[in-house]
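Yeah, one chain of the complex is gone here, protein chain that is, but the others are all in their spots.
The chains carry the letters A, B and C, assigned in the order they are written, with residues numbered from 1 in each.
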Amino acid sequence: MLVVASESAIIATVNGVHDMGGMDGFGAVVPEKNEPVFHADWERRMYALATSVMGAAQVNIDEFRHAIERIPPARYLASSYYERWLAAAEMLLVERGVVTREELLAKQDASIDPAWIANAVANRGPAPIKEKSGSKPPRARFSKGDRVRARNLNPAGHTRLPRYVRGKAGVIARDWGVFVFPDTNAHHAGTKPQHCYSVSFDARELWGKSANASSRDRVLIDLWEDYLEPIAAKSTARSIKKRKK
Amino acid sequence: MLVVASESAIIATVNGVHDMGGMDGFGAVVPEKNEPVFHADWERRMYALATSVMGAAQVNIDEFRHAIERIPPARYLASSYYERWLAAAEMLLVERGVVTREELLAKQDASIDPAWIANAVANRGPAPIKEKSGSKPPRARFSKGDRVRARNLNPAGHTRLPRYVRGKAGVIARDWGVFVFPDTNAHHAGTKPQHCYSVSFDARELWGKSANASSRDRVLIDLWEDYLEPIAAKSTARSIKKRKK
Amino acid sequence: MSDHHNTDDSGPAARVKALEALLTEKGLIDPAAIDAIVDTYETRVGPRNGARVVAKAWMDPAYRKRLLADATSAVAELGFAGPEGGHLVAVENTDRVHNLVVCTLCSCYPWPVLGLPPVWYKSFAYRSRAVSDPRGVLEDFGLELPREVEVRVWDSSAEIRYLVIPQRPKGTAKMSEDELAAIVTRDSMVGVAKVEAPRT
Partner (left out) sequence: MSDHHNTDDSGPAARVKALEALLTEKGLIDPAAIDAIVDTYETRVGPRNGARVVAKAWMDPAYRKRLLADATSAVAELGFAGPEGGHLVAVENTDRVHNLVVCTLCSCYPWPVLGLPPVWYKSFAYRSRAVSDPRGVLEDFGLELPREVEVRVWDSSAEIRYLVIPQRPKGTAKMSEDELAAIVTRDSMVGVAKVEAPRT
C-alpha cells in the first residue's frame, strides 16, 4: 500500500496505536532462535535506503517517526517492522516531492494488487510555525529529586509523551541536558531545545496496586521539560479548591 | 480465521485496542447514505445466530463482549463488525464444547485459505471464582454531587472502565441503581451486584487544557461503584504525605 | 476504512453458513427463529420507533415529562421494548446543551427505539474521537456548534441506553405528530445532526 497524505484530512496521531505502553492482548513475547539481522533481501535494502535517503530529503528523525505513526492503525498492526519503514519512506518522499506516486507505481511490478495502492488517511499534525530566533540557552527548571507530574497533554501531531505516564507523579532521577523537542521538530515548527530528564515512576503509581509488581519496581522514562509540571503547593491548593466547590 | 483459545496462554485484555476512547489516527467519521440494516446476507444470519445461540450456550453478555475483546489486536482492527461477532461466537462455542473446531472446519468450504484457520492467542482473563452466597442487597456508597475519582485499575480480563477516565476526577450525576458487575460476570466469577452511576467529567480534566473543547463540555459515563473512590481528605492527605518525603 | 464489508469475500460467509448448519443439525437453533429475528430488525424495529417517541414528546408536554423521568416506561407506552431497551434514558437538546451518544468500548445502542446501529456508529473513528473531540466529530457530520453550547457526550459503558431528544425545529408549529415523526432522523436521535424543518 502506498500511503500518501490527502490534502484535506489533517489529523493528529497522538494517542495512536503506536503508543502501546501498557496495552494488552498482544500475547507472549516470542524470541526467535539464531535470528538473522534481516529476514529478506528487501528488508536489507529498505533499512539502508531509509537511513541514507532521509538526509537528502531533509527529513529529520522525529518526522520519520511521526510518518510511521501516521500509518492507519489497522495497517500499522498488520504490517511488519520494515513494511512500516517502507510506508513511511514512500509517504515522506512523495510529500516532499522527491518522487511522485506515478513514478513509484510505474516502477512497480504489474502483479501488485491495485487495491493496495490507495490513498490513506493523512495524519500530518499541525502546520509548521516559525522558530523564534535569538532565544537564550535554556535553564533547567527541575533538578534531581524534584517531584513532578507528567502533564495531561494531547497535542495534535507527534509527541514522545506516552499515554501511560500522563497525569502520573514521579521523581526527577537525572537531568540529561538539552535536547531538541520532538513535538515541534517533527513538524518543522522549531527545535525548541530544552532539558530532558530521566523521570522515575513507581510501578504502582502507573498501574495501580493490583499490578503484578513489587513495591520497589519502577519505570524510568526520558521526558522533556515541557511534558512536566512541578508537584508542590500548587497541586494541593487545587485539590483543596475543588473540594470547596 | 477461527480464533480458538489455546490452553496455556491466559492473558488479560484490559487495555486492549477495543478500549479506543481518546485514541487517534482512525480518520474522519464517514456516514453511508441510505445505509441498509445489513450489508450482506451472512451479516443478517450472523446477527440473528449470535443473539439466539448465546442463551443456549449459557454465554452472558459480558462474556460475549469479552470474547470480542480477546480477538488479537491486528485482527480486531482488520475485521468488520460482524466478522468480530463471528470470531467471538466461534471462540465461545468451541470453548464451551458446543461445537468442535473439526466440526466447524468440516462444514466450511474447502476454498478457505488454511492460513486463516489458526489457533490464536487466548485472552481468557482470570479463572472463575465462586460467588459468595447470602450477600446483602448493596447500599449506595455515593450520592449525587459527590466528587469521585475513577480508580487506576488494570484487572486481568474484562472491564467496562475505559483507560481514558482512570485516575480522573468527576462528579456523581446520577445513581442508576444496582447492576451486575461485568468484571466478574464475564468470567463467571459472580454477579457482584452493585450501584452503577452516571459520572460527569469535565472535558478538560480528561484531555487537558489544549483540548478543542469549551470549559463547559463534559463526558458522562456510567461507572460501577468498584471503579470509584471518593475524593476527600484522603486524597489531600496523600499528596501532603508525599511532599513530606 | 477498516470497517469494510466483506461482501465479496467468501471467508466469513462460508464460516457463518457452516456455523448455522452445524447448530441447526445439533438442534440448538431453529432457522425459522433466525429468519424471524432478521425480519424484526430489518423491517419492524428501527429509528421510526424513536421518531414517534420524539414527535410525541414535542406535541405532548405531559409525555415529554414522563419520557425524561423514565424513558423505559414512556417508550413502552408506545409499544416499544426488547433487548438493549431495559434501561432507556432520554436526554434533551436545548439552546444551551447538545447531547451526543457513543459507546467507546463496543457498540451499545438503544435497539427498541433506533434499531441496530449504523456502521459509522460502530466505526473506530467514531468510537475513538467522540469522547475526546466531539466538536470535531460533529463537524464530520456538517454540524458546527457555537462555543457557548455545552457538549455532553454520553459514553454507554454500562446497561443504560441513551436516546437524544433533538430540538424541534422552527416553522413546524402547524405540523401533526405523524408529520413531525417523518422528519425526525436517526442521526438526530444519536446527537450527530439537528432536525430540519421541511422546505416548503
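For the reader, a short list of remarks on this structure follows.
One rule holds in what follows: contacts are C-beta pairs under 8 Å (C-beta built on N, C-alpha and C of every residue); 3 or more make two chains touch, one makes a residue touch a chain.
All values reported here derive from a predicted model rather than from experimental measurement.
Interface note: of A:20, A:140 or A:232, the residue touching the hidden chain in the full complex is A:20.
When the full complex is taken into account, the listed residue touching the unshown chain is A:86, out of A:59, A:86 or A:156. The missing chain lies against subunit A, touching residues 2, 18-24, 26-32, 35, 37-49, 51-53, 56-57, 65, 68, 77-78, 80-83, 86, 89-90, 93, 98-99, 103-104, 107-109, 111-113, 116, 160-162, 164, 176, 179, 196, 198, 203, 206-207, 211-214, 216-224.
Everything that follows uses one rule, which is that only the chains that are shown with their structure count from here on.
Separating the CA-averaged centres of subunit A and subunit C is a span of 37 Å. The centroid of the Cα atoms in subunit A and the matching centroid in subunit B are 27 Å apart. With centres defined as mean CA coordinates, subunit C is found 20 Å away from subunit B. The set of subunit A residues that touch two or more partner chains comprises 15, 72-74, 121, 154. Residue positions of subunit C touching 2 or more other chains: 1-2, 124, 132.
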